[in-house]
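Every protein chain but one is kept in place in this view of the complex.
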């Protein structure tokens, strides 16, 4: 930013005034905590109830006495906190954002939402875990107890990407009492898009024959729809998956089960419960979603466009930007969505 | 094709078989009846309760003793039965279709759905008329009484174009007990499409200042939304239109009224009540919609695509073709949608 | 169709007049011919130059002296004539269509377009075969020589599905002198749709490391793009695939090669050469495409919509229907697209 080479002392003087402009970045402290959940004990998929939680304390935390807002990050289904910090450059971007005064300091929390199956899709289910309850009733109090937080919705944000983006929106929809700021990075399952559920390429015979989750095989969508079924069609009397399915076998053929389809869509697709949660959403201090238009699963793109329209028509203030890129390539880059959009958004809307 | 036991008819039948190929067309009889409605007396827009009804009796009607299925045609909002027979070539196409054995003979009924405002949008409203009730409780019995009909849902079809297409679908959704076959030609308001209601180009200040429907001016969409408001937001205490609006004036500005918006959408957009009416629709003998992809009001196109998908996911058997053309240019042509699609569809699904 | 049980002799009389109405279906004769191609000898992928050709002679062929139109069917990339006759019910549907007078009799030809890789995509390439030349310069003359055909474009149609649909359109675009009727069933690669080529999920490292086509692996899209590259980016000096690619490796990373991308798109996507071939297309006696809206590869759907619009704006008369269904589920059913749409279309446009 500063091009002149002379007047070095003045330059130093400026630095003294504000280190931000000189790329002098201070480091935060990354700690890992363990939380043993009671809520997650209720499940049929073998969840580990002891969850690792990564917490980045901002650079000024150690030396100050002040309390900080907390930003909860919900990682995507196939990720973990470890992967996220390894590949996502979160620490680097956060520290730079703090240093450059893009955003004031906050505590950044990433809990572990992995499962033995495809990971949390950020729902409550007696079969696959009550992840929303876990977040609100165990994780948030745990953090507020252990760290110097501003323990109020005004100073609490939830951010997530892909399925975690869905989670961020869902929490805003049902727990605006806990979070007042939400930013969903390329959320999925906000709606449906053009593809018909009867044509989703899911290997139903394999699901219906499988004796365990392993036998479902490696196809991503097929695996995912077991998880989705466990979330929205729980049936504790039906091993091995303890759920029903929106396609059931009939005369040896996968056949649309209308009522199960309706239920699954009603639970899975966020737009289906938007009317009911609009009042909550209107209380948000800040609500945003964004997504890359080149997601090869085009319904993700279409759904988010529709979701934005529905929010608009419900009088819910929000931002909704569709950008050049795919679901992940612009997230953690130096001037990517996390740095250039999420951080300033938190700055604008959180109470520090 | 041949059902009569009489020699004469067989002779005729043979002629029909060969004559069909020779374009020897027999003429039907077009009669105009008057029906004085009690139901339509309830309204605030000055409806004429005496409705003209055009009935085309098929060529064989006069000389036979048999009873016929009835096809009710719902004309578009800005049309009338007169215009339809004048410009729509309906008689010519029907007579040719009968002659060529595209479809067996039926009685074709077009009632008058015009109003002093923009015409029926095929809904029940205490302000603008209970048009669905009129159709089911007065028109159908009237026709069954006056003509040799097969007075059963299996032999009753409803067909309409544009707003009349919406009407055909709506009647299938709520009166599958009366009609078992429905074909919607380029229906509108099946859903929403991409455009947000807050951006619809409606002249709200004009509506809110108007002392009469005339003062609403000549803009088509603005006029239409008065009618839509009268249908779905009736308010008998609020002259001159006796309805509320989804945009109300606030501090001199048209402002989104969330609850009114929700109500209007819930009533106007057919997809909003599709879950509830799916059971009815699954009992239909035949259900079809089609539309031209070059409708300049693109949400019409998008909505119908979505409507088809929703039917698919609800297990409702149907046809849904999007064709090259606009809303009206392919309807009444020699090989257009009415002749080449509606007539064979009626042949396949009506009980004759 | 005939419901009365009496008057049996009359019934017989009617049958004598027209067997069509009584579901009495006459059988055609399916013969398999061998054609040894010179044109296909030029290739680098080990093409078998002796091609099996299935020919269905219509029921009346044997006993008549007359000459017949010929309909060439182009099978999809992953199919073969054997599969098509086994699974496609083509013979049954054709015989029924002839019997019911849906269409007058014609000769139906299905040549073998399989290859050791993913099959012909109906293009001319020095690497993967000059399939268009083969069709026009060898197959058509071969059939005209061996059978009683009407050897003129007016009596020659080309029909195909998926990649074969692309082939049908391509032949109409460049060989309207040979074919005057074309019907493309769910054609692909007519255009691009929403997805960006930089985001296509192709395993480029695998392609660039492979020493043979087998090593490309089993991913469908990855395999296909080798074939596409061989068709539009031939490079006889570059084993093992003898082609360039639109993503080349640079510093170990698949990197967009702009010129190669442009060339591949210009060749592969039919809309890119539509301006040039519009004059040809305007000479067609009949041109149609249709497609199912629930193709999970949504760009197929979008592309066909755009293709129809471009034809419209170029003044090319055509039909273009988007129907409820996926790419294949409505093709060979009793009242599916082949029976209910292709056959009547051939009847309307071929000279018999």
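Chains: A, B and C, in written order; residue numbering restarts at 1 for each.
By definition in this document, a contact is a pair of C-beta atoms (placed from the backbone, for glycine too) under 8 Å apart; a residue touches a chain by one contact, two chains touch by 3 or more.
Because the structure is predicted, anything quoted here is derived from the model rather than measured.
**Q** Which listed residue, A:134, A:268 or A:294, touches the chain dropped from view?
**A** Checking each option in A:134, A:268 or A:294, the one touching the absent chain turns out to be A:294.
**Q** Give the residue, chosen from C:236, C:256 or C:351, that touches the chain omitted from the document.
**A** C:256
**Q** Have a look at C:104, C:148, C:206 or C:265 and name the one touching the chain we're not showing.
**A** C:265
**Q** Which of these, A:96, A:148, A:282 or A:305, touches the one chain of the complex that we don't see?
**A** Candidates A:96, A:148, A:282 or A:305; residue touching the omitted chain: A:305.
**Q** List the chain C residues touching the unshown chain?
**A** Within chain C, the residues touching the omitted chain are 192, 194-198, 256, 258, 261-262, 265, 275, 278, 305-306, 309, 312-315.
**Q** Since one chain isn't shown, list which residues of chain B touch it in the complete complex.
**A** So the residues of chain B touching the missing chain come out as 194-196, 198-201, 293-296, 298-299, 301, 326.
**Q** For the chain that got dropped from the picture, name the residues of chain A it touches.
**A** 1-4, 6-7, 10, 14, 17-18, 21, 293-294, 305, 308-309, 312, 318-324
By our rule, only the chains that are shown with their structure count from here on.
**Q** State, to the nearest whole Å, the distance from the C-alpha centre of chain A to the C-alpha centre of chain B.
**A** The computed centroid separation for chain A versus chain B comes out at 46 Å.
**Q** Among the residues of chain A, which are close enough to touch at least two other chains?
**A** Answer for chain A, listing residues that touch two or more other chains: 194-196, 198.
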